[in-house]
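Note that one protein chain of the assembly has been removed; the remaining protein chains are unaltered in position.
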Amino acid sequence: MSYFGDIYRGIKTLLTGMSVTGKYFLHSRKGAITQQYPDNRDTLKMFDRFRGEVVMPHNENNEHRCTGCQKCELACPNGSIEIIWDRQIDPESGKKKKMIDQHIYHLGMCTMCGLCIEACPTDAILWAQNFENSVYNRAYLTKVLNKPGSKLMPGVEE
Amino acid sequence: MDTTTIKSNFKSEEYFINMGPQHPATHGVLRLLLTIDGEIIKKVEPDLGYIHRSIEKMCERDSYQQIVHLTDRMDYLSSHINNEAVCLTVENALQLEIPERVKVIRTILGELTRLASHQLWWGVMGMDVGALTTYFYGFRDRELINDIFEETCGARLTMNYNIPGGLMFDIHPNFVQRTKDFITHFKTKLPEYDRLLTGNVIFQKRMKGVGILSKEDAISFGASGPVGRGSGYSCDVRKHHPYSAYNQVTFNEVLKTEGDSLARYQVRIEEMWESMAIIEQLIDNIPEGEYKVATNAVIKLPKGEFYQKVETARGELGVYINSTGTKNPYRLKFRSPGFSNLSLLNHIAVGGKIGDLVASMATLDLVIPDIDR
Amino acid sequence: MNISLSITKNIHNWLFSIMPEGVASITEMVLIAVVYLAIFAVAGLYLVLLERRVAAWFQLRIGPNRVGYQGLLQTMADALKLVSKELTGTIKADKFLYNLAPYFVIVTSLMALALFPFTQEFQAFDINIGIFFLIAISSIGVIGILLGGWASNNKFAMIGAMRSGVQTISYELSVGLSLITMVLISGSLQLSEIVEVQKNGWLIVQGHVPAVIAFMIYMIAGTAETNRAPFDLVEAESELGAGFHTEYSGMKFAYFFLAEFINMFIIAAIATTIFFGGWLSPFGITESIPILGLFWFLGKTLVLIFLMMWFRWTFPRLRVDQLLTLEWKYLLPLNLLNIVLMALIVWLNLTIQF
Partner (left out) sequence: MEKIIFYILAIIIIVFAIASVTSRKMLRSVIYLLFVLCGIAGIYFLIDYNFLAAIQLTVYAGGIIVLIIFSVLLVHHIEMELEDIKTSKKILVGLASLLGLGVFLTTIYAYNFPVIENSNSIDMDTIGLGLLSYEAGGFILPFEVISVLLLAAMIGAIVIAKGTKIATSDKPKGKSLEKN
């Protein structure tokens, strides 16, 4: 008799499984979790802390907060930050001071660990929430974070 | 005709087949060299090294803060727990006093990671035995956990949220509410997992009595995590060597004695319930306080050897650091659960069919970067 | 030749009135071939689309919705892509058999398609041994899979072909026996006559208990015949990669792919014709409008196809020995028992007729 019992139980479990998928089939419109990605670009908002790429914010006078202390360069495990600096005469104080020439960021080598941003004492670099990082040429992934002709924001000290 | 002449007349020929490195069932670049007689598996030889990145060697080059983010890339499904393991080792070596708040947050995040990992495993498990829909149901629920991670840690998979001394930044204000919402949501969905897959007669037939691993073998192969516990080997590090806030919570160590694929499957399903129970106990009373203790910018470990083990979603992860007192470890070794669990694949798959191999490999829950490192 | 070409008698008569007999019959044959090829292509492509959408809805996704309105042209675009793709192959493959294999599959499913009475007069080939011929044709289709798997000189494909052979030989029995059970009531093998019989009630109602059992067995065995999940051991993507068609690409792969869906349609159409009254409307509500028969036929077939898709997207796959256990230990004995039961019911006149 267990032969027929097995068949009965087997069919019952199969129907139970089908009821689960069937339920979702009927509610498929509501339950769809797919994002219509390129269409919803306008409404798509990433979380504030999302690590997209490292950026260096500039204010309206084309000034940034990077003093060139190279702490980020040291903190980076992959060598994706390179800072080219020079000692120049500060026009305000007239003293020789460390100034960045280029803050180079290799996005292609970055693992988004966030250690550089933790290490930065002046909050010069931040995370941007941009995640569309693909480019046609690998060279484009090497970015210069400070804008051309930008200066250190006055009052930012190491 | 007696059997010997039949045997010689119908002699079957064994042949080799390469399963992988590009194969849907190996979930990564694992190559299995199978010796097959018809459909019966005679021998399984795993061939590793396809994504070896020499993480352990890279660790010798990096500072202790930098090591943490490399562990994200080992077992990427329990990256938070991996981070925690390294941080705990360094903190123990430095004998830092970690705030209660950090411990509780780490525990909650660890359990969430375990849940996410098990959800993904469940989906993939179903897919490996042919039920493709489970994959999407598993991912649907995992997505909510990933949102929690993304909001608090900034990333969905490779979080790097722990640092030696605490957390990189405090939890997001929405964290508690989101976690609670997830728990209430998932409590209604987990029984559905059972109804869809666990109870299914085909699934039961595929899993029961397949890939049997005895307790003795589990111990001698160094099995840990749900694989060991499915064979009745009590090996939960959270229970036996509690770290972080695991000594503050009550939970059961799920043990099954059958040792077959179904037992390992059920251990994971029940572990999801336990994980939810742990989170529920902690989420309402996260103590106030600092989210990290200050460490030197350059951490130097005292001379000596340090070892710390934690329970990842796959089993016991051990971190061994041999320090000579400099800012880099002299030698760092990860005892990864996937590696020992893979080593018993040959033992449990021989004599089964190709379908059995796929099913029992899925219950081992292998993550190839964890094996190759 | 006595092939009754009852496909729309008006066109038939018109053709014969304007042409000499020989030319007319050849023209008619060509026309019918074109019509059926069109049905084949359209049905195949849209079943693929339907499968993808249904799968998406089961899986909380949306499915293809980009090409054309709601993705209606998606499979067309796919077909175009497949036509333009390179036909690859392995070096030591048996080229002749490798190229021949897809045509076996596709020709047999095309031949089977010709037998169905889509509606009262829309039937190309009303042979007097209809069901038997269907079984005969479907038994040839497996040769294509066996050849394809063997000739591609790939071990995974080979394992797939072996599984397919085992599976089809076993499950053909169940399909045949469950259909024979129904033939006991209908008393005829001719498909058009079987539909006629059902004017007194669909056979699944007429035969009640054994008919329902026969239907269940038929659906299980039919799913296995078409190599669909949970019986898709032949492809078994998590075990064998793609099974027997691992080495096929481009249009040759598409032939296998389309044939799978046409076979699914055929299995559902057989079930519709034999269990659910073919083009007959329920309780004869639209008997006065014969063209609606097409609607009823396709409607019923689609419901059954949906059932098969539901199976596919819910159940895990069986293992190869469990597949055989299911057939030889469960389906076959039950089937034989069921035939005896059905014979008793027909003999004692216990059928339900309106």
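We just call them A, B and C in the order they show up, numbering each chain from 1.
Everything that follows uses one rule, which is that contacts are C-beta pairs under 8 Å (C-beta built on N, C-alpha and C of every residue); 3 or more make two chains touch, one makes a residue touch a chain.
What you see is a predicted model, and the numbers here were worked out from it, not measured in a lab.
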| item | value |
| --- | --- |
| Residue touching the undisplayed chain, where the options are C:Thr27, C:Asn153, C:Ser249 or C:Thr325 | C:Asn153 |
| Contact with the hidden chain (one of C:Ile137, C:Ile213 or C:Leu304) | C:Ile137 |
| Sole contact to the chain not displayed, among C:Met162, C:Met182 or C:Val195 | C:Met162 |
| Positions on subunit C contacted by the hidden chain, ascending | 1-2, 22, 25, 92-94, 96-97, 100, 127-129, 132-133, 135-140, 142-143, 146-147, 149-151, 153, 158, 161-162, 165, 168-169, 172, 188-189 |
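As a working rule, only the chains that are shown with their structure count from here on.
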| item | value |
| --- | --- |
| Overall pattern in which the protein chains touch one another (line/ring/star/complete/other) | complete |
| Centre-of-Cα separation between subunit C and subunit B, whole angstrom | 44 |
| Separation of mean Cα positions, subunit C and subunit A [Å, integer] | 52 |
| Two or more partner chains touched - positions in subunit C | 58-61, 313-315 |
| Junction residues of subunit A - those touching two or more other chains | 14, 17, 20-21, 24, 31, 33 |
| For the subunit B and subunit C complex, residues of the former touching the latter | 15, 17, 23-25, 39, 126-133, 135-137, 140, 196-197, 200, 202-203, 205-206, 353-356, 358 |
| Touching residues (chain side subunit A, partner subunit C) in the complex | 7, 14, 17-18, 20-22, 24-25, 28, 31-34, 36 |
| Residues of subunit A touching subunit B in the complex | 9-10, 13-14, 16-17, 19-21, 24, 31, 33, 46-51, 75, 77, 111-115, 118-119, 127 |
